[in-house]
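Got a structure for you, questions after.
A protein chain is absent from this complex, but the other protein chains hold their places.
The chains carry the letters A and B, assigned in the order they are written, with residues numbered from 1 in each.
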Amino acid sequence: MSGIAVLGRIRLSYLVVAVFVAMAVLAPIIAPHDPADSDLFRRLQPPFWMAGGEAGFPLGCDALGRDILSRIIFGTRISILVGVVVVSAATVIGVLAGLAAGYLRGWVDVVVSWMTDVLLGFPYLIFAIGLMAMMGPGLLNMVFALAYKEWVVPCRVVRGETLAARETEYVEAARALGASRRFIMLREVLPNILAPVLAVATIRVAQVIILEASLSFLGLGVQPPTASWGSMIADGRGYILDAWWVSTFPGVAILLLVLAINLAGQVRRRDDHG
Amino acid sequence: MADPLLEVNDLRVGFATARGMVRAVDGVSLHVMPGESLGVVGESGSGKSVTFAAVMGLVKPPGRVEGGSIRFAGRELAALTPAQWRALRGRSIAMTLQDALTALNPALTVGTQIIEVLLAHAEDLPAGWRARRSAARACAIEALRLVGIPDPVGRLDEYPHQFSGGMRQRVMIAIALSCRPRLLIADEPTTALDVTVQAQVLDLIGDLRRELGMSLVLVTHDLGVVAEHCDRVAVMYAGQVVETGPTQAVIATPHHPYTQGLLRSIPEPGREIRPIEGQVPELLGLGAQCRFLPRCAVAQPLCELPVHMDVLPGGRALRCVRARGLA
Partner (left out) sequence: MSPAALLTRLLHLIPVLLGVTVVVFLMMAATPGDPAEVMLAGQQATPAQVAALRHDMGLDRPPLERFGLFVGHAVRGQFGQSLFHRRPVAQVIAERLPATIELSLAALVFALVVAIPLGVLAAVKRGGWLDRAATFGTLLGVSLPGFWFGILLLIGFAVQWRLLPVSGEIDYDAQPPGVTGFLLVDSVLAGRLDSLLNTLAHLALPAITLGLPMAAILMRVTRSSMLDVLRQDYITFAEAKGLSRGRVLLVHALKNALLPTVTVAALETGALLGGNMVVETVFGWPGLGRLVVESIFVRNYPLVQAAVLLYAVTFVLLNFCADLLYTILNPRVRM
């Protein structure tokens, strides 16, 4: 692919991500309406380019007469928040666990590996659903449930990298100089294994956003009247016969954001290899 | 004089790389007479393998045949359609590769890999599916026997990894010769083998060649191999042929400084090894001058200009400004 084309792709995907982040941050300012403002006269109003639509409600309204565009803008907050918080927490825990397992080995490794294997034995959604059945639905519980399964991903990566790094010269040198184990782990090994961890984290944010949407779609995540893209799609399900826009536009938002994140992550990796 | 079986004239093959166009083969001309064996000697990067990939029509992107002619039995190969190429390969011109371990498909039995060639070029096999397959199977067994593999019937259904290195090479030769081609191109047939096996394989190729009345091209970096098994030799350097002639003559009196260097660098007991000074040039951005100039001990001002192949008496040719002095 020519240099310009790659450059174009980077810029576009980073731009899109930046736009979404801006939407999340500036939501109260840029949203045309209050996302919880329900006006039954506007029930299932079509988007502005269709008959019966209004420019003031560009993407139409849902079954409770709430502006879809505003809800999508506020929904950005949930998606990005959940994605970033879950992956960040999971990465911190996973890195520490992986470092400990990979470097200290022995019973620490056995326990961590066992926990990892057990957690990996659950298909993703099943585990989250099981936990949420126990804890009840809601945003906070969902973040906890997702993070609980998510930490094994960076943990495995870090453990593998640590195992490899253990045998390198710079670690042996540090050991010879009498450095403590903790010192070696945190100051010598960690900086060198961060690159793959960050690469994985990027992809995982995209995946977690989709998972959050799925859980909210099933009704287990965010609770009304909070707007999450997933729950918006669920709301529109009953109306696909006459009001397709209620379910469609939130999904477009998910697709755009996730696609942009994946593209941005991909291109960055290709740059590293270039 | 009879017509050559293979005639390559001014062949040029280029590769598009990130840093520009590289001419791996730049104006190569050589020929092989019926029943003769030609040794093509050169280091890695001399263009010898690419030349014969072009002869087989197997140059793939980013490589491209850019010019020149290749004639086989009087037929110009550049004009062939893909179907015609497929009829030619394996049937009239066959090729063996350097390492039989990678050249044989690990997922298919040896028998399958011989039989499929026979079936692909099956003019003289009987009609009817069943008769055809059993005839092909019989030919395959005969081919394995010909190359000296014991218990060919049993080994037909075995996989390549079940054979030893030397046996695998023989299998590859059996595959190549199964349709009795008129020309065999053996690319580095001994490089992947250890010394004891090398001689066996070379002798085998020589015997079969005489038996089948086949022409042989032996592509190698080992001048010693050529000395023993080839009627004529062509020495290649940096994408060009620099010297050709009957093997004995060229070895007795090498004209080109590179050939002289090659001969000097053959290890001999009691004599210290004398490698050729310098390194093979980068093929990118070569000037018009003689390519061996940076390493040549007898360079002259004339060497800065392009040097062509000159014909010398005794069936020899030389690409060197000193050729006129030797004519």
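The definition used in the following text is that a residue touches a chain if its C-beta (ideal position, glycine included) is under 8 Å from a C-beta of that chain, and two chains touch if they have at least 3 such contacts.
Treat the numbers as computed from the prediction; the structure is a model and nothing was measured.
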Worksheet, complete the sentence: Out of B:117, B:141, B:167 or B:262, only one touches the absent chain, namely B:117
Worksheet item: Pick from B:38, B:54 or B:97: which residue touches the chain that isn't shown?
Response: B:97
Worksheet item: Out of A:40, A:55 or A:134, which is the one that touches the chain we can't see?
Response: A:134
Worksheet entry | For subunit A, residues in touch with the removed chain | 114-115, 117-119, 121-127, 129-134, 136, 206, 210, 213-214, 217-220, 230, 233, 236-237, 240-241, 244, 247-248, 250-251, 254-255, 258-259, 262-263, 266
Worksheet item: Taking the full complex into account, what residues of subunit B touch the chain not shown?
Response: 56, 58, 82, 85-91, 94-95, 97, 99, 102-108, 116-117, 120-121, 161, 172, 175-176
